[in-house]
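Notes follow once the structure below has been shown.
Heads up, one of the protein chains got dropped from this complex, but the rest are sitting where they should.
First chain written, first letter: the chains are A and B, and each begins at residue 1.
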Amino acid sequence: MLVLFTDFGLAGPYMGQMKAVLYRDAPGVPVVNLFADAPSFNPRASAYLLAAYVAEFPEGTVFLCVVDPGVGTAGRRPVVVQADGRWFVGPDNGLFDVVAMRAAERRRWEITWRPEKLSASFHGRDLFAPVAARLARGEPPDGVERPWQVEELTGWPEDLYEVMYIDHFGNAITGIRAQSLWPEAQLRVGEHALTWARTFGEVASGAAFWYENSNGLAEIAVSSGSAAEVLGLEVGSGVEVVR
Amino acid sequence: MLVLFTDFGLAGPYMGQMKAVLYRDAPGVPVVNLFADAPSFNPRASAYLLAAYVAEFPEGTVFLCVVDPGVGTAGRRPVVVQADGRWFVGPDNGLFDVVAMRAAERRRWEITWRPEKLSASFHGRDLFAPVAARLARGEPPDGVERPWQVEELTGWPEDLYEVMYIDHFGNAITGIRAQSLWPEAQLRVGEHALTWARTFGEVASGAAFWYENSNGLAEIAVSSGSAAEVLGLEVGSGVEVVR
Partner (left out) sequence: MLVLFTDFGLAGPYMGQMKAVLYRDAPGVPVVNLFADAPSFNPRASAYLLAAYVAEFPEGTVFLCVVDPGVGTAGRRPVVVQADGRWFVGPDNGLFDVVAMRAAERRRWEITWRPEKLSASFHGRDLFAPVAARLARGEPPDGVERPWQVEELTGWPEDLYEVMYIDHFGNAITGIRAQSLWPEAQLRVGEHALTWARTFGEVASGAAFWYENSNGLAEIAVSSGSAAEVLGLEVGSGVEVVR
């Protein structure tokens, strides 16, 4: 399976252009669009977001990931990463560091292959998609291995105490794994202190709370309402644990 | 074929996460996203909307449907419904009652199977998608049959005299089947009385009218404009027939 994780947006031609390359180069392999609205210009929040969604995909899944900045400018090498049997293709701008940090086994290769025509701005289509398709067909990575340096991975906190994503319903997904909290923990955002609930149905309509979402993250919600609007949250808003 | 009918929104990971399960468990079966923006928190309008789109899909199609409220709280059983040869999987919160009411043959089973890991908030991925995939592979439903009680289906009017959906162009799809009207019928929304036209091309630019849309429903439109904006319509707005 091929999984897309980008900040390209659903509208416009970019998703379709990448999928066309994948269908051409890896016929019969299903392509799933996981996020097209990963935090723009924010590889750090994107790295935590990606890491939270990886575990439900089987070994051998190939993730094609693009979040600027870095793509198309010098100093951001294209890489293939292997972490616990899953593959990741994209720019080496930190996007894969949280996945690598949490993995038992990790390898990294710099992609040295270049297509005949490489546009300056759309490496997702021209470079990353053909490489991802080859991995999905079962070919080994073709590049120069670049092992992770210990210091590359030690600068990242275990969890990200920020809002990483606001969904369609206005729920705010944080970078805090619920397993690192305890049920009585309160989360503070701005002036608001939020207590835990198991699910929406257990909370009065209009009340704000946090719960463990279906990917194990602490998520801030308002029952029958938009937490983003009610609490004034956006991607990057800080979240504190009241201990 | 597998068809998705949800209020999850296109953005965000939910559609992709469900599709990943479907591709994994029912390889080779195409997955079509029919609605990702069914009326939120409104299983009643969603039930009429779904019923209007069912007939164009062949027998054997499996509809995976999720519209809150009800999912993840007690008292809303997960069910499989079979109606005129098509399958429906989702919560038993009324979502399938209009389809069932209009079907010549209908059966219903409560889903007793539970996955090893069942999140509190994402039954679409954890419970309904694996069940839908098994039906799409041709397996029989696995659960306890719960025949429809007559009184469950008699509380629903034949048609819904409301706006059920506002589309990309600002057209307002009502829950009224055009066959239950007559061409000279006028529809009233707020202060506006609307006459019938066969198609957009027959109406002056900027004029409001109603027509029979491609799914047989009375739809309110403004030629070269947005009916929602011009007439102040939203999901739930009442529609009267002037007799």
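Just so it is clear, contacts are C-beta pairs under 8 Å (C-beta built on N, C-alpha and C of every residue); 3 or more make two chains touch, one makes a residue touch a chain.
Here the structure is a predicted model, which is why all the values come from computation and not from measurement.
Student: Based on the whole complex, identify which of A:Arg24, A:Arg137 or A:Arg188 touches the chain you can't see.
Tutor: Selected residue, touching the omitted chain: A:Arg24.
Student: In the whole complex, what residues of chain B lie against the chain that is missing from view?
Tutor: Touching the missing chain: residues 1, 3-4, 10, 30, 32-37, 53, 56-58, 165, 167-169, 198-202, 211-214, 224.
Student: Could you list which residues of chain A touch the chain missing from the display?
Tutor: 8-17, 19-20, 23-24, 27, 40-41, 68-69, 72-74, 119-122, 125-126
Simple rule for what comes next: only the chains that are shown with their structure count from here on.
Student: I'd like to verify one number: the distance from the centre of chain A to the centre of chain B, where each centre is the average of its C-alpha atoms, in whole angstrom.
Tutor: Chain centroid spacing, chain A to chain B, equals 31 Å.
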